[in-house]
Structure formats: C-alpha cells, structure tokens
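Rather than the whole complex, this shows some of its chains in their spots.
Note that the chains take the letters A and B in the order they are written out, and that residue 1 is the start of every chain.
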Amino acid sequence: MLGINCIGILTSGGDAPGMNAAIRAVTRTALYNGFEVKGIYHGYRGLLNGEIETFRTENVSNIIQLGGTILKTARSKEFQTPEGRRQAFENMQREHIDALVVIGGDGSLAGAREFAAEFNFPIVGLPGTIDNDLSGTDTTIGYDTALNTIMEAVDKIRDTAMSHERLFFIEVMGRNAGFLALNGAIATGAEAAIIPEIATEVDQLAELIQNGFRKSKSSSIVLVAESEVTGGAMGLAERVKQEYPEYEVRVTILGHIQRGGSPTAADRILATRMGEAAVDAIIEGQRNVMVGIQDDKLIYVPFSKAIRDDKPINRDLIQTIKMLSI
Amino acid sequence: MLGINCIGILTSGGDAPGMNAAIRAVTRTALYNGFEVKGIYHGYRGLLNGEIETFRTENVSNIIQLGGTILKTARSKEFQTPEGRRQAFENMQREHIDALVVIGGDGSLAGAREFAAEFNFPIVGLPGTIDNDLSGTDTTIGYDTALNTIMEAVDKIRDTAMSHERLFFIEVMGRNAGFLALNGAIATGAEAAIIPEIATEVDQLAELIQNGFRKSKSSSIVLVAESEVTGGAMGLAERVKQEYPEYEVRVTILGHIQRGGSPTAADRILATRMGEAAVDAIIEGQRNVMVGIQDDKLIYVPFSKAIRDDKPINRDLIQTIKMLSI
C-alpha cells in the first residue's frame, strides 16, 4: 500500500451538511483497512498549528446525523503562503501522516492541489459544498440538504405570501452557480429563478410577474441567487419597486440557515459512499484527485478539472418554470 | 340567543399559524350549534367589497394543519374611515351576518372595537399573532409555532457557527414585545437576547461576548428583536464591529419564514379551544371581547384591555440566559 500507514482528515472552507457523515466513513473505512487515522481541527490552520488528534471508531460515533463538522473549519491566510504550507507539511511529517483527505469546496481543493504539488504526497478530496459548483461530479455533499432547507423555508413563506397576495424575492446562496436557485424554484413552484448563468432584465421579470397577477395567481415568489452583479434579492426588488410601484414587494435573505441542519438521506448516503471511496483511492495509489459521482458511479476527478468553473446547469428547467407557473 | 342566526368570520392583519385551526373550530362549533356561517375573505377589505361565502363543514376540512389563512388577509385603509366602516356594516346586513368573529393582532382588534362601538352588534376577537403582544391572555395563536420556527433556524445556524467559531446576530420579529427573542434565546441556549423592554449597551454586550470567548466557547449567538431604535441585528452588528473589529460577526434576519409553517400541537389546540370559546361567547351574549387564556382557563377580555401595550415579559429569564451561557 505504498508505505501509507496513517491518514489525516480535515474539513475546510464553508461547512456543509454531510461533512460529519464523510468524516465517519473515512475514519471507519480507514480503521477497518488497518490504517491509523488522525483528525485535524480547523482545516489547514490546524495543520499549521498542530491541532491534531488520533481518531478511533468512538470519535465518530453518532455523528452521521449532525450538521456542521466536528473537525471545525476555518480559513487560513498563512496556508496560502509557501512558508505556511512548509510548516503544515512539517507538522504532517512530525505526526507521521502519510496521506490527507480534504473535505471542502473549490477553494479548499485548489489549496490541496497546490499543497500536493509542492510536497509530493497523496491528497484525496471530497466535494463538500452546498453550492454544487464543483465540476466532474453530478452533485456535492451538502447540496441536497441545502436544497431541502431552502424548500422548507420557501414553503413557509408561501403560506404567508398566499395569505397576503404578495410578491416575494427570496435570496439563496450560489454566487457562482445557480443550482440552488434554479432547482429550488422547481421544487417550490416558484414563478421565476434569477441565476448567474442567465442574464435577466427587469422588464422580463416584470412581464412574468404581471402575467402571474393577470391570471389572478394569489402570490408570486422569485428565487434569486446571491450576486454582486444583480445586487441579489434586495437589488432586484429595488429596481422592480422603482419601475412598478404598484407591486407589494417583500424580500427575505435566507442566509446562514442554508448551511446547517441534519443532512438528508441522500447527503448522508453520498457522503458515506464518497468517504469510503476516498480511502479506496489511497489504497489504489490515487493522488491529487477529488472523489466524484457520475451516473451513480464513484469516480476520481483530477483537482484541476474539479475546480474548473464551468459546471453546466440544466437549462431546460428555465422553460419548465415558465410553463408550470401558468 | 339574542336573535343571532348567522356568524361571519374573518382574519385580519399579519397572518399567523393556527388561524386555519381557529377558522375550522369557529365554523364547526357554530354549525353544530345551529348557526349559519359565512367566511369573509381578505379581512375587513372583503367585508367592504362583499367577498363573502357561505361556509359548510367541508369548507374547513383538512385545514387544521395548514399555515397561513384560507380566508386570506389584507390591510384596508378604507375601513379606517367612518364611510368605509358604514359600507362594511351595510354589507354585513345585506348578507344577514349578525355577529362577527375577528382573528388577528392588536390593530385588527382595535378596528373591531371601533366598528362594534359604531354599529352596536357583537364582535368577538381571537388573538392571532406570532408576537404574543396582546394583553389579558397568556399566549396568542401562532406564537408557539413561530418560537419553534425560530428555534429550528437558530439550531441550523449554530451548526455552522460552531464549525466556524463565529459570533452571530440573529434578528427575529417582535417590534414591540421581546417574547420571541427572549424565549427563543432560552430555547436555543443563546448567549444573549436584545429586546425592546430592556435597554442594552454595546459595552455590556461586548463584555458578555468577550466572557464567552475567554471561556473558549466555540460560538456565540445573540437573538435580537427587530427594532427601529437599535437598528435590529444589522445596527447592533455594525456597532460591535466598529468597537471590536477583532470579532468575526455575521448577521441573519429570519424574516417572513417566522409567519408560516404548519402550526404546532400547542397552537392547534389553543386555536381550537379559542375558536369554540368564540362561539360560546356569542351564545352567552358576550360582545366586544377577545377570547384569552389565563392559567389554562378560557376567559373573555374587553378589547380595550387586550390592546393595551403593557404585557410584561418574564424578566427572570434574562438572568437565566446569563447563568446558562457560562
């Protein structure tokens, strides 16, 4: 097994539901296969500071259902410097960690890629991000839970929207990728989704809404991906209010509730299978790959491909939203 | 029974979970007792516009679990004028509505009080508001559900707060009354609650937070009642950041999700019992009272008392929060 005895594991970047299920799967699969396992707290920062602990099977008991990450996460500026990474690598050596499993989003995997290139040891990544914006994998750990959290929140808002017959702009996460907004709109029967992949003019939006009201729909809900370009839900609402002052417009920014919560079945199963595959990857001698899932099969994706910013959305769904909001 | 044959029912003001359970209880208790029942849509506005429909038992089938209000709600400027109220009363007469049940908050009950005074017919109010800010009743329809919605949202945020070790300000409803913020803080184990009833200095707050971090708590959460005085969560966060730039502060405004959702058991039971009591009140010849609950007994509270802005919070809970966040 290439002289690998001890696997280190860390979570990095924004936390995502299912990270704990992944930590559990990596830990137990590794232990089952005879490896030693070390948990590294606070992501790369903990690697720098030596916040490292030997993990036994009990360390991951009864965590599969917990949101967040028991390993904590942090952003580390120091790790972005060559000196920082050298320090981190030296700590790894001191702790006899031979391989690393990194659970996180694109920033975290970009860091992993650089780290691995400099010091030539195996890193395997797991896609842990609610945004689903990693390429080479159909879905990411945390995305399904976040989508359901959004759906439940919008269901609640629709109760009140329908009681008052109002227009709601609801902002969801996804600065670079519209998966949450687009699929959230389908799942909630929203009237429109404003996503970074597709430019939307206020006029188009207004027309759509007017059509809705003309058909005497009792409420209209628009899901908006957060964005510095459009100004998000708040920016959009401002422009609609300016041009169409007759609408009673309300804005809700879902914010940090989208990251938390007990993971869904799909996320727990995905995280479990991917965690197992990460250890398999190390056993097989893979390095510097992210575990992905495509057509329900686990695959290995080179980091360079995973962090490419070109994951396509399903554009047919835009038409679906339009048809179904008649 | 004082010549009352037909009872009208409407919901008014902000919607609250449990309103449908109350509509069901009023409708069926009235039908069971031989009354005719008419549902009035869009609150007082529907009374003005004649949006009125005869209700049978099927109209309220399978609604006990729904958030919002099937009767819709609206705010009506016209009803605030004497001419508007005259119009509304004439519509009631045309529809042969002899008595009215109004479900809503303080504004709605103030309107009911004026309406009843002018035209001398029985109105019974039900306290339907998530804010719990009506006097003469221990609790209001919708409050328990909103409190649980807040709790679940804060539980989710704590997942991510703990993973990142951050300070969160979370804004909840309750412009005039701190029930949601105060009890929400107890229920979530928050580090502090900022409520309108008690002035809080930024220094006090910072001290509290610093104590928390000194004790190496992994996260701090402060619940803040929305407020024009303090600027709510956003205003507070600004001031803390200015004076203590070393804190990583995040803000979430829960917003409209607090009004929606399927009502809790407590709210459904309360709404059911109060709805039944509203019809009893009419049978007993009560008029111009709100149904309240005190020490688990249903009582009648004069409108004038119900809308008094002096419902006391349980100040002991402030000390409880302080003790339990050590």
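We take it that contacts are C-beta pairs under 8 Å (C-beta built on N, C-alpha and C of every residue); 3 or more make two chains touch, one makes a residue touch a chain.
None of the values given here were measured: they were computed from a predicted structure.
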Identical protein chains in the complete assembly, only 2 of which are shown: 4
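One rule holds in what follows: only the chains that are shown with their structure count from here on.
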Centre-of-Cα separation between chain B and chain A, whole angstrom: 35
Chain B contact footprint on chain A (complex, rising order): 11, 14-15, 17, 66-69, 72-74, 149, 153, 155-165, 168, 218, 250-257, 259-261
